[in-house]
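The complex is shown incomplete by one protein chain, all other protein chains being positioned as in the whole.
What follows is chain A.
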């Protein structure tokens, strides 16, 4: 049985609803596991990914309404918060945050992920984010593609080794702060000070346990403030970097113009008119935690459809099945946050890369038994 797992983590001190400025995570039993930090199934990235695979992802029907799981035809997304060993009260008593490994049962996480990878169904606990309690378990049947998202997808080595692909969403402090303000300022009780205090209090655990996971990821989406507007602190225009590890099996990094070279590209000019502050792309080889990587970077915003298709036509190795697929996927979800900048673009591209990876793995597993019989 071939199993592939993809993990991505989104280093985000909040559920994926924050990642959006407007509102603010195999027949051959191949499984891909993607991890997001604390976004738990409802993240924009997850929705884009499941959309690439086709079909809508829904919570399990007839089960716990507060379940964090999402199920579509091919994909099941589980939230790693379900493996909390301490519920909210327990964490309060012990004085640990959810970021702390002591609040999570890695043995159970490894057991169940391994079981699902091997094609067995599991009774997975449910962490209820509304009540803060651990609810009775739900039955999860092994899917073709398993995505695990949450705080610690790559923390435990055994779990890490089960993954076929991993992604980490790395939001810089300034952007994180700006997004949390957008999310929380509407909330009665919150003030700028409380938002700041919350981020600061969690920073030590975040830097000790969560952030280091990014070195293990096959792809990192880094979100930073723009460099196109000097002194900008609104966080509306974003500079997004897609860091892709070289040498990962079945994963061919996206490139611009000439693979392996260093490119700086401003598409706006005579053929394409953009409004301020425009769009700037860079591409080139870099080193990331001692690994060779290729980095594709987009700074700025898309205003119009034709900008998007123009950019798509100049990128290579996108793993699209037809010309304009990236644009089509972006348009399909134009109401999602990040649809006009690099976050949406790179999440969509990563989704296509994962699809490609999945198909290659499936094909290679199909070929293997044939070769065995030939020999």
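Note that in this section contacts are C-beta pairs under 8 Å (C-beta built on N, C-alpha and C of every residue); 3 or more make two chains touch, one makes a residue touch a chain; residues count from 1.
As a convention for this text, contacts and distances are computed from a predicted model.
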| item | value |
| --- | --- |
| Options "CP12 domain-containing protein", "AP-4 complex subunit epsilon", "ER membrane protein complex subunit 10" or "Spermatogenesis associated 17": UniProt name of the undisplayed chain | "CP12 domain-containing protein" |
| Among A:157, A:173, A:194 or A:262, the residue in touch with the chain that has been omitted | A:194 |
| Selected residue (touches chain absent from view) among A:46, A:70 or A:99 | A:99 |
| Options A:82, A:149 or A:205, residue touching the unrepresented chain | A:205 |
| Residues from chain A at the interface with the omitted partner, ascending | 13-15, 17-18, 23-24, 38, 42, 88, 91-92, 94-99, 129-130, 132, 180, 183-184, 186-190, 194, 197-198, 201-202, 204-205 |
